[in-house]
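One chain of protein is taken out of this complex; the other chains stay put.
This part shows chain A:
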Amino acid sequence: MEDVLDEVVSSEDLQKFERVFHEQLHLGKVTHKAQFEYAWCLVRSKYPTDIRKGILLLKELFNSHPEGKRDYLFYLAIGNARIKEYNKALHYVKSFLEIEPANQQVLALERQINKRMEKEGLIGIAMAGTAVLALGGLVGLGVALASKKK
């Protein structure tokens, strides 16, 4: 457990919030609260299908409930990063930072996403067998990413 992207929801919690959401869905009136709580658990699931479902619910909230925008953007970034959709995740991070440029929590998330991109890039390239050459390229990429942030 090194950062928020590693953390996994317990199945009891996921089920608990899923039940509430489905009950409300059945009655035809889902509150923002129930949908957000369920989505927040889904994007922390270990199963990508759950995470994708969570992302859909968050997008829906984002479009229908402007007051919760920062919460939804934050968890959209987390969900996408967890299914390795890093560019999408960074897009949500950027939208957030346009509103709150100095938010430490979101800046930390951005660093974690960049770190994962670098790490996974390195693994992919090393397997291709041109590790030394690739390393130079990767450092370049890291620098490009880092400077793009500003």
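For this structure, a couple of remarks:
Note that in this section a contact is a pair of C-beta atoms (placed from the backbone, for glycine too) under 8 Å apart; a residue touches a chain by one contact, two chains touch by 3 or more; residues count from 1.
Everything that follows uses one rule, which is that contacts and distances are computed from a predicted model.
For the chain that does not appear here, its UniProt entry gives the protein name "Ras-related protein Rab-14", which is one of "Ras-related protein Rab-14", "Dynactin subunit 6", "RBR-type E3 ubiquitin transferase" or "DNA primase large subunit". Touch with the hidden chain on the side of chain A covers residues 1-4, 6-7, 9-10, 13, 17, 33, 36-37, 40-41, 70-71, 74-75, 100, 102-105, 108.
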